[in-house]
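A protein chain is absent from this complex, but the other protein chains hold their places.
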Amino acid sequence: MTYSIAILGASGYTGAELIRLIADHPDMTITALGANSKAGLSIAQVFPHLRHLTLPTLVTIDQIDFAKIDLCFCALPHKTSQEVIAKLPQDLKIVDLSADFRLRDPAAYEQWYGNPHAAIDHQAEAVYGLTEFYRDEITAARLVAGTGCNAATGQFMVRPLITAGVIDLDEIILDLKCAVSGAGRSLKENLLHAELSEGYHAYAVGGTHRHLGEFDQEFSAVAGRPVKVQFTPHLVPANRGILATGYVKGDAQAIHAALAACYASEPFIEVLPFGEAPSTRHVRGSNFCHIGVVADRLPGRAIVVGALDNLTKGSSGQALQNANLMLGIQETTGLMMAPLFP
Amino acid sequence: MTYSIAILGASGYTGAELIRLIADHPDMTITALGANSKAGLSIAQVFPHLRHLTLPTLVTIDQIDFAKIDLCFCALPHKTSQEVIAKLPQDLKIVDLSADFRLRDPAAYEQWYGNPHAAIDHQAEAVYGLTEFYRDEITAARLVAGTGCNAATGQFMVRPLITAGVIDLDEIILDLKCAVSGAGRSLKENLLHAELSEGYHAYAVGGTHRHLGEFDQEFSAVAGRPVKVQFTPHLVPANRGILATGYVKGDAQAIHAALAACYASEPFIEVLPFGEAPSTRHVRGSNFCHIGVVADRLPGRAIVVGALDNLTKGSSGQALQNANLMLGIQETTGLMMAPLFP
Amino acid sequence: MTYSIAILGASGYTGAELIRLIADHPDMTITALGANSKAGLSIAQVFPHLRHLTLPTLVTIDQIDFAKIDLCFCALPHKTSQEVIAKLPQDLKIVDLSADFRLRDPAAYEQWYGNPHAAIDHQAEAVYGLTEFYRDEITAARLVAGTGCNAATGQFMVRPLITAGVIDLDEIILDLKCAVSGAGRSLKENLLHAELSEGYHAYAVGGTHRHLGEFDQEFSAVAGRPVKVQFTPHLVPANRGILATGYVKGDAQAIHAALAACYASEPFIEVLPFGEAPSTRHVRGSNFCHIGVVADRLPGRAIVVGALDNLTKGSSGQALQNANLMLGIQETTGLMMAPLFP
Partner (left out) sequence: MTYSIAILGASGYTGAELIRLIADHPDMTITALGANSKAGLSIAQVFPHLRHLTLPTLVTIDQIDFAKIDLCFCALPHKTSQEVIAKLPQDLKIVDLSADFRLRDPAAYEQWYGNPHAAIDHQAEAVYGLTEFYRDEITAARLVAGTGCNAATGQFMVRPLITAGVIDLDEIILDLKCAVSGAGRSLKENLLHAELSEGYHAYAVGGTHRHLGEFDQEFSAVAGRPVKVQFTPHLVPANRGILATGYVKGDAQAIHAALAACYASEPFIEVLPFGEAPSTRHVRGSNFCHIGVVADRLPGRAIVVGALDNLTKGSSGQALQNANLMLGIQETTGLMMAPLFP
């Protein structure tokens, strides 16, 4: 059976990445592409790299007949997403890629995003989309909230360590290096090539990045007590990739063992041999996440390094993985392509 | 049926690209990976981005049992390739990615490559691997010589114009901009990031680039008279991509019509609407070639611009396309993935 | 004596480059920085790389007391520039970096820029700012119109060849590769890092780039008859640099000799030994222009390649060179710094 798919927000980078992935998917067909600001254009006009595909013209969201849609991806900006989803059919399966339904506590949402939540009922039913840890709930869900790309990276590295009880919960530092596509296609001065190329910097320093809301929620839930990490993202001159360097206290071999055990049968998470560290260049364009563990020279301390592609495993690949589960398709379908290197 | 594939030269960039493509191919299995200098290593050690794949350990070429191989890709340096191929079984289907069997005239080979040819018998049976123009010969061939990546780009742009008789054959200029992976993984000072990033330059200026041997051979054959083009390659700070800007004399509309007609049913060659020009970012990682035609403000002159990925359509993608034909597989199998953007 | 300098448009890239250069200038002091949209900010807020300098706060243009200014640089957008300059004191020395006063013929201005000229009187008195060819006029000028960065590059390569009569005037092709800072600091989708990095393309193909207005004006004036070149600019993923590849018909040795003779005593134009071609990496951040000549394999054809930094020799460095002349300062003062490599 072929499922009929709609993508809202098709003119952004995560929208394009969804199209790239779904175009090769044997069990899905793209039936509708929503992009209000570019309605009426063909995909070749918005994304010339997709010009070889036969796809519907971009339309406004209200032009889409959702009765014919089996599953809808929402790749809209946060805040817009909750408003749109509130108006969609209540039985439509939805994978939301925005930040709108990630935080279960409306107060936490308001704290991190600055506005009251406008679709609290839907927030209640939303399942957090970190596939490897919410697989059953996602399979049964109507609405899945895709995780932040940074939040996914850090959780892949740290969740199993909390569960296994092998690290000090009060001494977790995540120093993260993100490529520029994570900031989307928005027109901001600091995203210009002339600003970014040959330069890099820390931003949201001191614990102000919104993905901390997800870390706090998830790590605390896993630990059964409040866990607050330190998290500093950096913007580096590359298009795709997240590399997170985690500084933790615990036995490095036990840490490696906990990760290896947790991901032993996971198709997309590769735990490297002890002592090796990953690189973004080796996951680019793929749905894989590589994790390495190295013992520090200081006893009782370890470095955990994780790498993934923010647009794929960190966003649109994760979304497709979740959609596969929701539709009863083999989870890995359309997602096993090798990374693009060089 | 699943065909058994060997790749010689598996530790270079075109070797890695072959593995990336064939890993997803439904009708091929990689049975042997040859890489003399890295024999004994796993693919994960040589190319960590392929670590998720179950692949044979790298071996020396003489460790491979070619009796079990249906088709062998040779991604070896030129000169080495002819020596290796001369010793392989004489009935083994081979797609060679080196320069060794591209030039039918041994004297031309010696002129451009500086050494006498060591496998002239095989050169005689080799078919030039520009799929769209040698499809029947390739289907029947035992040994196919993959084209130069620059040579492929220029031919896609110019061959139909010669055939259609719409341009002045004595006034063809190809100004080509190539990304760095075209130079391979060799350790040369001018390929260092610190040398190349933020800098670009022309090289082999004045008609000394070896791919001119292919242009001369092919354009003259098509025209039925000697055709010699001007060709200046440039190295730009990017990893993948060739963009060639062709300056020709003729009617721009007729030129566009000739290209559109020639490629109307080709799955991988996209002729853009008249007046549009392509970009390397829109073909990266794919087997597509985009071609655009624009009329110059000077009457009777036109600009033809072609773009492709040097590692895919310019090399390993082309090789797989040819292998599909040689094995009786649907030509596009394993090659329809969308480009990676951004 | 120290001259008092104002810079209008101080928050753009050419403004920042002027500040960088003048900060080290022994005979100039920056007295006023105009930037209407960022008035009230310090230079450290707008350009943190200049934070070590003691500079005036940015102000609106009408807050500047021009009576105290010896020379004013206008680094404003075209069209705005002519409106601002029309209102400045009529005896104020001005170096304009915009396109507004480059074209002597108001009809040509309107043709290329799409609007009637609003300060035709000033256009009449403006001197074209290509220093090496208008040195005497610039020394005596009140208003100098900085050239286009592409236009400067092409003219350095071709003007001496027209003067010397060594090339066919009807067969000149300039294929130019420009780095992104040439497009300024404006917020456009195609200037985003995620769009541009790892991708490159031709733009304004077919003779529609505005700098052709300058080529037409200047080459025709030098030749004493209409000369129209073909010109295709390309945008490459680098921040600074222009590399232009010129295809001309003539004797390569004569062409090299004409260039060498023309620039023998020029401090900033380096003609490379015959057969060598320049690179943008070797002029970055400097006021130098490197030019090379290579004979093509086709008799009677030559390739001329020029390289300069679009922000320095192509814009702000040229502007300072002109200002030095206008103020009676040694022409090279503040401009002899070596390029930054790597």
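Quick notes
Read from first to last, the chains carry the letters A, B and C; within each, the first residue is number 1.
Keep in mind that, in the parts below, a contact is a pair of C-beta atoms (placed from the backbone, for glycine too) under 8 Å apart; a residue touches a chain by one contact, two chains touch by 3 or more.
What you are looking at is a predicted structure, and each value in this text was computed from that prediction instead of being measured.
Only one residue in the set A:L41, A:A164 or A:I303 touches the chain that does not appear here, and it is A:I303. When the whole complex is considered, the residue among A:S4, A:T139 or A:Q230 that touches the unshown chain is A:Q230.
Considering the whole complex, the residue from C:E132, C:D175, C:E198 or C:D296 that touches the absent chain is C:E198. In the full complex, the hidden chain is touched by subunit A at residues 173, 175, 177, 194-203, 205-208, 212, 228, 230, 232, 234, 236-241, 243, 245, 247, 275, 277-282, 284, 292, 294-298, 301, 303, 305, 307, 341-342. Seen across the whole complex, the unshown chain contacts subunit C at 13, 16, 19-20, 23-24, 47-53, 181, 197-198, 239-240, 270, 278-279, 281-286, 288, 290, 311, 336-342.
Touch with the hidden chain on the side of subunit B covers residues 13, 180-181, 185, 187-189, 191-198, 237-239.
Here, only the chains that are shown with their structure count from here on.
The centroid of the Cα atoms in subunit B and the matching centroid in subunit C are 39 Å apart. For the pair subunit A and subunit B, the distance between mean C-alpha positions equals 36 Å. Multi-chain contact residues of subunit B, defined as those touching 2 or more other chains: 197-198, 239-240, 278-279, 281-282, 284, 341-342.
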